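Below is one structure; the comments refer to it alone.
Here the complex is missing a single protein chain, while all its other protein chains stay put.
Every chain is named by a letter (A, B and C) in the order it is written, and numbering of its residues begins at 1.
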Amino acid sequence: MSAQKELRIGLVGYGFMGRTHSNGYKRANDFFPLEHRPVLKAVCGRTAEKAQAFADQWGYESIETDWQKLIERDDIDAIDICTPNDSHAPIAIAAAKAGKMVLCEKPLARTVAEAQTMVDVIEETGVKNTVWYNYRRVPAVTLAKNLIDQGLLGRIFHYRANFLQDWTISEDLPQGGEALWRLDANAAGSGVTGDLLAHCIDTAMWLNGGISRVSARTETFVKERMHNLTGKVEPVGIDDACLFMCDFNNGSLGLFESTRYARGHKALYTFEINGEHGSLAWDLHDLHRLSYFSHKDEGHLRGWRSIHVTDGDHPYMDKWWVPGLQIGYEHTFVHQVADFLKDLETGESTQPDFRNALETQRVCEAVLNSGKDGAWHNTGVES
Amino acid sequence: MSAQKELRIGLVGYGFMGRTHSNGYKRANDFFPLEHRPVLKAVCGRTAEKAQAFADQWGYESIETDWQKLIERDDIDAIDICTPNDSHAPIAIAAAKAGKMVLCEKPLARTVAEAQTMVDVIEETGVKNTVWYNYRRVPAVTLAKNLIDQGLLGRIFHYRANFLQDWTISEDLPQGGEALWRLDANAAGSGVTGDLLAHCIDTAMWLNGGISRVSARTETFVKERMHNLTGKVEPVGIDDACLFMCDFNNGSLGLFESTRYARGHKALYTFEINGEHGSLAWDLHDLHRLSYFSHKDEGHLRGWRSIHVTDGDHPYMDKWWVPGLQIGYEHTFVHQVADFLKDLETGESTQPDFRNALETQRVCEAVLNSGKDGAWHNTGVES
Amino acid sequence: MSAQKELRIGLVGYGFMGRTHSNGYKRANDFFPLEHRPVLKAVCGRTAEKAQAFADQWGYESIETDWQKLIERDDIDAIDICTPNDSHAPIAIAAAKAGKMVLCEKPLARTVAEAQTMVDVIEETGVKNTVWYNYRRVPAVTLAKNLIDQGLLGRIFHYRANFLQDWTISEDLPQGGEALWRLDANAAGSGVTGDLLAHCIDTAMWLNGGISRVSARTETFVKERMHNLTGKVEPVGIDDACLFMCDFNNGSLGLFESTRYARGHKALYTFEINGEHGSLAWDLHDLHRLSYFSHKDEGHLRGWRSIHVTDGDHPYMDKWWVPGLQIGYEHTFVHQVADFLKDLETGESTQPDFRNALETQRVCEAVLNSGKDGAWHNTGVES
Partner (left out) sequence: MSAQKELRIGLVGYGFMGRTHSNGYKRANDFFPLEHRPVLKAVCGRTAEKAQAFADQWGYESIETDWQKLIERDDIDAIDICTPNDSHAPIAIAAAKAGKMVLCEKPLARTVAEAQTMVDVIEETGVKNTVWYNYRRVPAVTLAKNLIDQGLLGRIFHYRANFLQDWTISEDLPQGGEALWRLDANAAGSGVTGDLLAHCIDTAMWLNGGISRVSARTETFVKERMHNLTGKVEPVGIDDACLFMCDFNNGSLGLFESTRYARGHKALYTFEINGEHGSLAWDLHDLHRLSYFSHKDEGHLRGWRSIHVTDGDHPYMDKWWVPGLQIGYEHTFVHQVADFLKDLETGESTQPDFRNALETQRVCEAVLNSGKDGAWHNTGVES
């Protein structure tokens, strides 16, 4: 054990994502054989008490209350950014300039302009980097990727994805502050587009290639909410719901929807892809299953198969338990940590890196712009 | 049309089954090309008014109030028995002796002794006969039969079936009389065993061969109910629930359960069969689907397929609509009529005939006997 | 029975829809108590032989090969139009002018202009009329309508619907002629928009009120196909797929998709509607189920309920079998016939009538226009 190389982590932000990432760091080596082992050096948050409580809970060795000081520390190799979206760019840029690796929570930034600057700096400094689009590493989703890459579906005609939630329907819910920064346009940049659709877009372009143009409809159902920072009722600046149609570079059509007003759905991220030889479908509420239809099955025996993705020959699953025993949401972060550590050995970039996440940012921005003027917008995504 | 041969029907009983059979007679020729066409000659019931109302509703040409007179009529070719179980034997025997074809609602009889006499007479007279175990002719069930016969499953290890209902839980429900004869031991012979398990047993032995021995547990949860015929609270003589384990002649194990006390299930008849190469499962609440698991699928792509049995290459389905459009419960009777009419042309027996239904009766009786003494009972079914 | 009033039917067209309608006429009185009874007077088709075969199969008393002669006959009360879309307008207009009732297959017409003329004539003549948007009369869909009208969902935020098929993926499939007129732009007017989305739009506006504006994306994946009428490879004029976003007059957002290139889906018409207090979802592949989520359920017990719509207190279901026993696709037509016959007694219009179906036509046309120029189009639907 002593022979293992350390990857000393400095975590900025101790919210929901701070917990998922910390769990990833602590568990990867229990299950994956790796040369490196993460060491939880420090967690940074504005409030010392809360940071200390988090450090105690998760076993961080120390705390900081100023992320610039964290970045300056010599005993830290990698900065992990789990703060609201408005601080991703300054922290990532400073960290890269200080020669730290950067692991940044999604979305990369609030705008393409911000994201482009981040990519420019990160590539100039050459530091290792990745963005936490964790759903790529659900075993069922990785399996879908493998099957598509093997050509099982043939020519693709359709891609559709939803991300449906229902937690902001009440008009009494305030906006802003630590717990509700996702409803504050300044902190979040956008509403469901950056929070939820960004996931859908990242997966979609990973599976089906670039999105070339979009036409969107955004809506804010509750126009005003009490703001936790000002104590006043303020206009709501984010999109509560966003629908968009798109073209992929491969000629297939896409349809996306996201909302926080779909009663009955907690976090229902679903996608489906239809090709000439078959189709695949998945949803986050039963993330351990992949649905597969093969037109090559004998005619009278054709049907959608529900693949319980828990076997040793399924992606990542040889490292976990035995067939039939499902893993959950948090394991996606363990997988991303494990892949990041493995890539340290090989020197490969851990996808999606900043450059790749910039493409998702381009689509998000085109969607938001289309939502404003109702026209089709090119995204500039070429791959 | 005038060239078609007539099959002149005399129906005894105008309850639930009287309706399903009548519908079968009226619709078969619209969908199936057949030489014969049923003609609804007469319906027979004790109460003239009700019989007439039924005749008017369904288009029967005449009524009778005495089934013996119906049997004597020259203008009738076939007697269809839809009365409570206690009258199956006398009507069937008289009809056969009068040279009429006999179509008898299931179960064939209340006891093996009754059923054996019916078989003896029917075979002596040589009249064409069939028993309405209609679920064999759900297209998904027929498909299951075809796949098993083709050897798709290999050696069979397990068979399990349930028939779960919840309509008799209330203690205020009376027993007996026209509407509730199924709760009256005299009229019905038994409770769920003859009413529901008989279906399960018929399908099971059709798909998986004979059941050699059984061990059962029967229970009557509500011990007394008001009797509609006597106007008094009387002991309940039927089985409210019945569970049994069994051996099939092919060495596989069976497990069966039926009850009217399974809250939330209206008519949930399900079966599943497990073989070395694959498995099949079906349920009546979604009767247009067959679940199929094939171990021969590539390892990482294995999963249960939900086959939507609505294609032209599925049994019976080329006669109905287009792929994706489901048929329902009543069509099983249309199929049995169509097969009966077709068999008139070929001379084949329409399965299950009386002899075949006697085997199911043997298993039912062994189950009821085992329910009494708790021991394993041989059924005498050899095939 | 003799006391029943007759509704003498003249059917034009003997294809798929000719069969579903005929079945409706023949079965309605077996199940629904009605003053009127349809009489199958004549079926009309260009080819005498085929018309005669259909008449023999279904029991039509006579045939015609010229629909104008059919309309002139004195022994016919109602003309039922089951021909390709390009002949709906001339037949309906002539029939109305001849004082016949008109039952027209959907979509009402190829264009708003055609449909408007039809409505003008039909309303001028005052003849009873209806359009066969049959899915309104799936019991589960009618139940959804009732629940929404009772206010169970509260303010509506979202509506989404798909109609996914996969039968035209092969490039070898020709277009045009009797069997494949749906692929011929001249005969059909449009592709999936008129064929499939028209159903989705009809249901959507019935459940959720008018659609005010749309933005669409149409696509033709296979650009050329052999034409059965010319014998040559010709450009394909129809839309193979159509996606659109829309606004409803009540402020909710809609998202619709239809295609014949979604491998694995035969006729998967699905809809979902999300309101502040609950949500409903349905799909045609399991048409006897309605999914319902109630936010008013106790917090830790909330979940989507799968309602098996087969009970006596469900719409239309008291007329069929017993709880748990499902009906199928064809019953929607029986229900529309039964409602039409009942409305003859009361004088009410059987919805959707021509005027109502014109609204769906407006949305379809706006969708097709938006598919051409990529802009948002107002529909002009105000209700």
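Rule of thumb we're sticking to: a residue touches a chain if its C-beta (ideal position, glycine included) is under 8 Å from a C-beta of that chain, and two chains touch if they have at least 3 such contacts.
All values derive from a computational prediction rather than experimental measurement.
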{"item": "From B:262, B:301 or B:322, residue that would touch the chain that is not displayed", "value": "B:262"}
{"item": "Residue touching the undisplayed chain, where the options are A:46, A:285 or A:372", "value": "A:285"}
{"item": "For subunit B, the residues touching the chain missing from this view", "value": "153, 157-158, 160, 164, 166, 169, 215-217, 219, 221, 241, 243-245, 247, 253, 255, 257, 259, 261-265, 274-279, 293, 295, 302, 304, 374-376"}
{"item": "Hidden partner interface residues of subunit C, rising order", "value": "143, 147, 290, 292, 294, 297, 299-308, 311, 313-314"}
{"item": "Where the unshown chain meets subunit A, residue by residue", "value": "1, 16, 19-20, 22-23, 26-27, 29-30, 33, 56-59, 165, 167, 265-268, 284-289, 308, 310-311, 320-331"}
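By definition in this document, only the chains that are shown with their structure count from here on.
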{"item": "Central chain (distance from its CA mean to the mean of all protein CA atoms)", "value": "C"}
{"item": "Subunit B-subunit C separation of Cα centroids, rounded to whole Å", "value": "36"}
{"item": "For subunit A paired with subunit B, centre-to-centre distance based on mean C-alpha positions, whole Å", "value": "55"}
{"item": "Subunit A: positions in contact with at least two other chains", "value": "302, 304"}
